[in-house]
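Here's a slice of the assembly, chains where they normally sit.
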């Protein structure tokens, strides 16, 4: 154990805690010569964020650019969420996602009412989600909900009249995760914002099955918006038809080439981005992936390939990769707080709290 | 799922989230030409709220009037609970009630330390409630407690020296619920504040057993204070003697006529107010009520009858009634936040934080 005496020469307060192992990227690259377009962000005002399908590419870009601003400047000092209450209703428990949302709110001086897990709620007595939604109207200005049931979003929306952010619904979607994913990707290669020549477009690998993995589902949907910078998507899944009818049609419409495999080693040496996730939903429980879907130091990645993972991870992603430049997943995790800050400010229309010279 | 693109024309921020299905009532009716009497409210300063029996009618009225003020004006901006810490100790878990209290505190700029359920506490290691109370003295300015044991209030009061609010103790009481109940009733018919001619008095129906349902017990006790506006109370219960000795005596003293039945259909067509609750305590668990105690669209209510329910509900109250003018229960639920705000400001003596022109 680290039981040395205190050493003022090594104060952690002089360091930036976001300087993690792996890639550390300057968010300024995303907003240089490309000021934030407030009119686009205002589309979010008073709105619920339920699905990636609500977003177009322009809005994804502006949310990520706003997150970049919030990461680079100390905007928090202007107390953008002053007086606002957000409920974090995690009927499906989660440390990382709940804490990420709560940190985003508290950094902006908002207040939190927390439901850390479903057993401590009236749902245990049989209360319905529409009734819970009706109650929430009186308690808060915005609700963040995670739930094991895919239908939970539809149910609570029945009576909810304050904006809802979907933080994961069963095998459905996890749209704010996708925004965090693309925030990391765009920090890594800001030129993906535009239209690339075919020979410069990237090859994106996704390990997982959209039908049973909500982060994968949402990420794939958002990636289709970037068809001008992606030449090919390789999907590595246990399923013969991991896309299903609706997604197959969407992918075909996008014009992006698709390749499907059940072993990551088939394609890994050609991938620019490898997106992976540890767990698949099976009813109310989880299932972890087998060895054909794992990355470690021996995986033959391109030298400049980056790995994304929404974490928590199990053994599919070897911590030996943490110290390498393939590690974009720590940046991805840290950036999620700023993406969520951008969403709260936009949804609750608190742009006037941001200093004028920072934003148009 | 609602996955349409964002539509700025339909921003929820332009709506009042308290505008629910059912009756929507203007709280101003309660305070028009009847200013708040601060001297009465000051009786609460530094006091614990344990039982309805501590209240007289005058104090109930002033708490409800203060809640009406807090609902109609943006008093929160004067930060009435600034610097105050409240512990919400829900040793018996509950979403709705805990969140209602926490929202009340946060809206007034107080701070919350939350115990969302009993298993995560020292009680699991065998810590006694008197010891927990002794600790609480050092941690907070006020404690809100819910507990499965009826005796829990007595036990924690042994050492507690900051005010306690009883948020439900076993089969005992739930006094702040009754204040929320009567706040809704008085918004509905402000004339019930005074003395009505016998022919104008109302017929109150209560579905449930006071001995095993704390919300019913407290509501009945508080209703007896309104003997000048209630002509008859009909109690619909499975029990032959749902009142027991002490309550029977209290009811007799009030002079209100009492009728006891075991089927709501016996009396429902004559009731002005129908108060119901879904669950009865049986030891540490719950028991739901059978069909003789249910309301739905086919129940032959008076046209202007209103239904109260402290929620959460099970199937005894059909959601088909939500959209009708019988639905006073949503108003009742939303008003609970303001009643609790009124209590905190009164108990912690923060009247000086309310702008002078709003209050005498």
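Note that the chains are named A and B in the order they appear, and that numbering of residues resets to 1 at the start of each chain.
Here is the rule we use: a contact is a pair of C-beta atoms (placed from the backbone, for glycine too) under 8 Å apart; a residue touches a chain by one contact, two chains touch by 3 or more.
Values in this document were obtained by computation on a predicted structure and should not be read as measured data.
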Given 2 shown copies, how many make up the whole thing?
-> 3
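In the analysis below, only the chains that are shown with their structure count from here on.
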Just curious, how far off is chain B from chain A if you go by their C-alpha centres, in Å?
-> 40
Contact footprint of chain B on chain A as seen in their complex = 42-48, 50-51, 53-56, 59, 83, 85, 87, 111, 113-116, 119-128, 130-132, 134-140, 153-154, 157, 159, 161-163, 172, 348-349
Enumerate the contact residues on chain B facing chain A in the complex.
-> 1-8, 10-15, 17-21, 76-77, 90, 93-96, 99-100, 102-103, 106-107, 112, 114, 116-117, 278-279, 286, 288, 311-314, 319, 330, 333-334, 336-337
